[in-house]
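Heads up: the structure comes next, in structure tokens.
One chain of protein is taken out of this complex; the other chains stay put.
For chain A:
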Amino acid sequence: MGSAGLSRLHGLFAVYKPPGLKWKHLRDTVELQLLKGLNAGKPPTPKQRVRFLLGPMEGSEEKELTLTATSVPSLVNHPLVCGPAFTHLKVGMGHRLDTQASGVLVLGVGHGCRLLTDMYDAHLTKVRGSGDSLLLPWSFPGGHQQDSEPILSRYLCTDNYLPFPDHVTREKLDRILAMIQGSHQKALVMYSNLDLKTQEAYEMAVRGLIRPMNKSPMLITGIRCLHFAPPEFLLEVQCMHETQKELRKLVHEIGLELKTTAVCSQVRRTRDGFFTLDSALLRTQWDLRNIQDAIQAAAPQVAAELEKSLGPQLDTKQLPSPGWSWESQGPSSTLGLERGAGH
């Protein structure tokens, strides 16, 4: 394999990160597996070197000496002398996932690392399922951080269990989610640095193409409740520039709005740009063959999406910001709700 394998190893692919695994360990594991696969190929053919040997000439009575050239095998190329052919691979990581979160994680290999920055610039949305948040019927003493599981297991015990409050219903939850989405819509417009009075901005808004092109806090373009079975519920969030901490805080705030407490127990990324769960590789598939196939499979899609997103198409005002380009399309739905009064 060797260099032939290496040439097929440039591009982006998605990996499913299981919960409990640090992202750095994942990256290192993938690199090690790839190197193992690359080094397993057949060793290079041994080099030859030419030596000139002094010896008596054939068929002469005198002791005449002459030089004869012989090709002698050399051990310079031998794998036991040089070591493994590949010792380092450039493997880059897309948007990070913290230890407890799981889901789609985009990695880039070789030249694909360049595409990672392009992907970051494209500001595509990510979909998160914030699964199985718990609505708890009593409130914790004092404020508490959204560290979900460890706290959960410490506080929950059957003797203290209170019946689930009646006032928490699906409609209330939906209403709150709509409020959140509306307020984030407003923030979206603010961070996209568009001058709202222009015609172009109106056209963009109509088509739903407004998005923030610089650093911004987490912005939610869509949120809905997939599954509500008290005390658990499952949220699907479409967002940009998010961090897992902010998502967990979001769940906490939803709980507060419902006049109870909610804890986020698991965060899972189901989609990152155009990489979905289906194309993500599981732990058993982190080897050379599968990764090469995944890169090949994703390559046309990656090229198409990045070209669409980063190609200059709309004639809008471009604000001076180094290295960032306008994105011209992307999925998002707009809801025109204004945020109601907070509590």
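To be clear about the criterion, a contact is a pair of C-beta atoms (placed from the backbone, for glycine too) under 8 Å apart; a residue touches a chain by one contact, two chains touch by 3 or more; residues count from 1.
In this text, contacts and distances are computed from a predicted model.
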| item | value |
| --- | --- |
| Protein name as given in UniProt for the chain not displayed, "Proteasome subunit beta", "Transcription termination factor 3, mitochondrial", "C1GALT1-specific chaperone 1" or "Globin domain-containing protein" | "Transcription termination factor 3, mitochondrial" |
| Residue in contact with the excluded chain [from A:L75, A:L196 or A:A303] | A:L75 |
| Option touching the unshown chain, where A:L32, A:L282 or A:A304 are the choices | A:L282 |
| Contact footprint on chain A, counting only the chain that is left out | 16, 18-21, 49, 54, 64-67, 74-76, 78, 80-84, 102, 129, 131-132, 134, 149, 152-153, 156-158, 232, 265-266, 268, 277-278, 280, 282-284 |
